[in-house]
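For reference, the structure is listed below as structure tokens.
Here the complex is missing a single protein chain, while all its other protein chains stay put.
Chains here go by letter, A, B and C, matching the order in which they are written, and residues are numbered from 1 within each.
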Amino acid sequence: MSVVPISYYLVLSAVLFGLGAVAVVFKRNIITIFMAIELMLNAVNLAFVAFARAHGQLDGLVYVFFVIVVAAAEATVGLAIVITIMHNRQTLNVERVNLLKF
Amino acid sequence: MPLLNHIWIILALPLAGAAINGLLGKTWPKSIVNTVAVGSVSLAFLSVAELVREFFTLTPDQIPFVGNYFTWMTAGPFTIDFALQVDQLTVVMLLVVSFVGMLIHIYSTGYMAYEDGYYRFFSYLNLFMFFMLTLVLGANLIVMFVGWEGVGLCSYLLIGFYFLKKSAADAGKKAFIVTRLGDLGFTVGILLAFWTFSSLNFHDMFAKVSAMPSETMQHSGVLTAICVLLFIGAIGKSAQLPLYVWLPDAMEGPTPVSALIHAATMVTAGVYMVARMNPLFSRSPLAMLIVAIVGAVTAFYSATIGLVQTDIKKVLAYSTVSQLGYMFLGCGVGVYAAGIFHLMTHAFFKGLLFLAAGSVIHAVGGEQDMRKMGGLRKQIPVTYWTMLIGTLAIAGVPGFSGFFSKDEILDAAGSGPHANLTLWILGLAGAGLTSFYMFRLFFLTFFGESRYDHHKVHPHESPKNMTVPLMILALLSLGGGWVAAPHLVGGTDHFEAFLHPVFAAYAPQTAGIEQGVSLAGSAGESGGIAPSPALELFHAITGPPVIVALAGFLMAWWFYIRKSEVPEKLATSLHGPYELLLNKYWVDELYAAVFVRPLLWISTNVLWHVVDEGIIDGIVNGVARVARESGGQVRELQSGNTRSYATWVVVGAVGFTVLLLALLGMAVH
Amino acid sequence: MSIPFLLFFACAFISVLGAVLLIFAREPIHSALSLVLVMMSLAVLYLLLGAEFIAAVQIIVYAGAIMVLFVFVIMLLNAGFEERTDWSKIAKVVGLPFSFFLLLAIAHMLSRSDIGTVVANGAGAPSNDAVSTRALSAALFQQYLFPFEATSILILIAILGAWILGRKE
Partner (left out) sequence: MEFVTQHPVLVVSLIKIAVLLFIVMTALAYLTWFERKVVARIQSRWGPYYVGAHGLLQPLADGVKFLFKEDYTPPESDKFAYVLAPFLALSLALTAIALIPFGPPNVRLLGQSIFIVSNLDIGLLFLFAITSIGVYGVALAGWSSNSKYPLMGGIRSSAQMISYEVSLTISVVGVLLIAGTLNFNELIEGQRGYYLHFIPRWHVIPQIVGFLCYITAAIAETNRIPFDLPEAETELVAGFHTEYSSFKFAMFFMAEYANMITVSCLATILFFGGWLSPFPDSWTWQLYLPGAGLVLLSVYTAYDTVANLRGIARIQFAVVTLLALGIGVLCLIPAVMPVIQGPFWFTTKIILFLFFYVWTRGTLPRFRYDQLMSFGWKFLLPLSIANLVVTSFVLILPLLRHG
């Protein structure tokens, strides 16, 4: 059973990462942007796993583990912030939450 | 010799007095302020006396005695020690300054008794003493310069003592600024001197200059330049042409100040400096000539102005200027000793005259216009007699101190090694005028019918603490000159003999020989023709100076006692010249037109409106504006729109990725 | 075409599709679902790469906890259609091209990086057996013990932060 070349995974992760970036830039909904960030993290994780596989080492997997944990923490706080924003400004559109400027 | 090793004490005393009075005196009663001020100066005088006593115990090779206290500043080859030195010249100056200073302090306690800022006045006065002594004692040009500037400062402070009076404040500023012009030359002179001799210690400078081969030196422009520049400083400080204008205005200050600073001590600093620098000057004939010319012309010129002044202090001021002229004339013609001698006697009688004038003013309630005086000799006898002595002394009447010194100067100008007929005539004329205007002053003040308002003014003799100094100074004016008396009968001039080492030490050979000849000369020639001392004496007391002095006296008597209506006639008939003199040749107006107004105009229209507002403010505001504009542009990036930020992040990521790719490419290839 | 390839391309397609849907969906819920889709397919890819544990964690934590949290919040806030305001000029002008350029650049870099080529050539091909969870746990609790504890503390802090943010003033 032949092996899928690692480069395939890497390219896939790159593509996902790029799409995530596009989403971050182009979505207006805070929550969606958040999800886009998660997507980018996932892409990075994929790359990590692929590299770990390629080198036959575990470190990459451990990193992935940590990334996931940190993502969880981030989501916790981030969503709490989102809820607060919604309560205070009744909108989720980042372009409407623009008082902090100049 | 305890005190010689601690010369600084002489400086420390008045400084301490100034500090104590200045910092604490505000709330103290006058008595304590007096004690501090007069006490410190008196102690200074006493220590000077002790110093002199010790000085005479020194062997000639120990002179000048230099006390080197600490290295003040060091910059590469340039090192300045705070060093004080004592030699004969210093001794003379020290005695004059400290003694006259002490007397005037005492006098001031009476004169200033009812003035505000009493403590301030004495603090300034003590400070002046400190600086003046520093100037005199300094062993190098820099320490001297410190004293030089310090006395300038004190003069400014004291002229502007009544700073609520605009004229006084302006006079102070005028004195400061005009003197500053001279100081500019002085400073440049110092730099040039250092550049030339790579040292500013009098010792080293003189050693180097005397080591120079005389023939190169004769034409050495640098030397002349140094001398001229230093002399410019002297001109400023000693109120010679063309920078004399500040001195008459300086009379705005309290009379004791005029006596101390603007008659006895400070204004003579220039003379002292020139005398101190004699090794340089004597090697630069051109500089000598300039000094002599300036001196003579000033002497005559200001005497003419003095003729018609009506303000008693102004008259004295102009006479001071002219007397200073005589001193420079003396230095210019090579008889430094005579210059210093006249300096000393002048300190006595001019101080006396000022103090007496002050006493008169005091008597008539602050009135300074002589036309509102007259007939005061009954009311204020002490002042009358002392002023008489002063007048006789300045007029050069034989037997009075002025006679000896002035006679020596004119003698040297007429028949000395650097004799010059024109200068001699000028000096002579000046002498005549001097006696005229002095007696005019005397007669206007004390004789004739009283012209003051009897209801307001009740003339009264001054208190003891004012009259006593008057008497002492009167005595000195009377007998101060007799040290030179033997010269008249062919004997030696003790004063000159005393100072001789200072001026002979580094004197150029040729000049030295000439001077020696001249010294012996008078005796020699007299010995040639008529060797009898009596004849010598007769020659001396019937010499041209005495004649012209007598003429001046008679003319004054004729004008102001005998036919007191003549002056008005003259004033009307010779209206032009009279106006010219009365307005002091319009020099002030001239300066105002030539220097002050253009300067003001430039300052206002160029420096202020263009340079300051346009360029400097422009730069500053421009920087601020640029910052604000750019900030305003840049802050647009801070749009508060998260998506824009995200975009920037992406852009940055792209940048890094491209960079990485480039590096990878390099690494691969 | 062997099964791993089939699986890979299937999952790759699904994940990319999910990502694209995430971008184009206007309902936050749809975005969330598409993201879950991406995560699922990624989990499968992890399995293909022999990282079973990571795959499970991916699903449990990411899909099962984090995304559920997202969905929960979306429902709680009843977030409706995303309004398409377009106030950020730069995002409109620069964003798209640069993002895609970034995509291409990274893809290019990763694909040309030696690791990719090596494996593609079969040289140094990774062993096919799955990474044993035991070994992973050993690495996690011995070599990376401190980071592990640090992350636990991080999570604690995150909980506190969420509590502070969420409590009623």
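Methods note: contacts are C-beta pairs under 8 Å (C-beta built on N, C-alpha and C of every residue); 3 or more make two chains touch, one makes a residue touch a chain.
Keep in mind that this is a model prediction, so the values were computed, not measured.
Peer 1: Counting contacts across the entire complex, name the shown chains the missing chain touches.
Peer 2: C
Peer 1: Consider the whole complex, including the chain that is not shown, and state which of C:V16, C:I29, C:L104 or C:A150 touches that chain.
Peer 2: C:I29
Peer 1: Would you write out the residues of chain C that touch the absent chain, in ascending order?
Peer 2: Touching the chain left out of view, chain C contributes residues 3, 27, 29-30, 33, 36, 43, 52-53, 56-57, 59-60, 63-65, 68-69, 71-72, 74-76, 78, 130, 132-133.
To be clear about the criterion, only the chains that are shown with their structure count from here on.
Peer 1: Quick one: label the inter-chain contact graph as line, ring, star, complete or other.
Peer 2: Drawn as a graph, the chains make a fully connected set, so complete.
Peer 1: Check A-B against B-C and say which one is joined by more contacting C-beta pairs.
Peer 2: When B-C is set beside A-B, the one with more contacts is B-C.
Peer 1: Report, in whole Å, the distance between the mean C-alpha point of chain A and the mean C-alpha point of chain B.
Peer 2: 89
Peer 1: I'd like the Å distance between the centres of chain B and chain C, where a centre is the mean of that chain's Cα atoms.
Peer 2: 94
Peer 1: Note the residues in chain B that touch 2 or more other chains, in rising order.
Peer 2: 639, 641, 643, 646-647, 650, 653
Peer 1: Name the residues of chain A that each touch 2 or more other chains.
Peer 2: Counting only residues that touch two or more other chains, chain A contributes 21, 25-26, 28, 95, 98.
Peer 1: Going by the contact rule set out above, which residues of chain B touch chain A in the complex?
Peer 2: 635, 638-643, 646-647, 650, 653
Peer 1: Under the definition above, what is the set of chain B residues touching chain C in their complex?
Peer 2: Listed in rising order, the residues are 639, 641, 643-644, 646-648, 650-651, 653-654, 657-658, 660-661, 664.
Peer 1: How about chain A: which of its residues touch chain C in the complex?
Peer 2: 1-23, 25-29, 31-32, 34-36, 38-39, 42, 45-47, 49-56, 58-59, 61-62, 64-66, 68-77, 79-84, 86, 92-93, 95-96, 98
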